[in-house]
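Removed from the display is one protein chain of the complex; every other protein chain stays in position.
And then chain A:
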Amino acid sequence: MARRVLLIEDEPNIIEAVSFILSRDGWTVHTHSDGASAAERVRAHPPDLVILDAMLPGRSGYDILQELRDAEETRGIPVMMLTARGQARDRELALSLGATHFMTKPFSNAEVLDRVRALAGG
């Protein structure tokens, strides 16, 4: 069975490009664009990996990450944060909240694929 990635991102063209390259690599890609209901979505259908944008409508990606790490059923899911800000304090914040990896936009497709394979054991 294909492994599942949940991409939580609100930019449609980024969603389409990342979904395409992951699907082509054999992953089942689900997407979610609303920050407010993102944690609930993860709990309802836990994926093998979450790719989480830091800036989402409705709720910050950092808040979502914290909720995922606080809940028993989602604590162990690898989360890769995406952010347009590459400052040290953003990286530190993400990692301190429990992000498994932190990636700065604009990223390369190869970088995303390599990291997804490594984090979800694909």
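By our rule, contacts are C-beta pairs under 8 Å (C-beta built on N, C-alpha and C of every residue); 3 or more make two chains touch, one makes a residue touch a chain; residues count from 1.
Keep this in mind: contacts and distances are computed from a predicted model.
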Chain left out of the displayed complex - its UniProt protein name, from "Sugar ABC transporter permease", "Helix-turn-helix protein", "Rhodanese domain-containing protein" or "Peptide/nickel transport system ATP-binding protein": "Helix-turn-helix protein"
Omitted-chain contact residue, chosen from A:Thr31, A:Gln66 or A:Asn109: A:Asn109
Touching the absent chain when the full complex is considered, from A:Val18, A:Leu68, A:Ala99 or A:Leu119: A:Val18
Sites on chain A contacted by the missing partner chain, in the whole complex: 11, 13-14, 16-18, 20-21, 24, 55, 84, 105-112
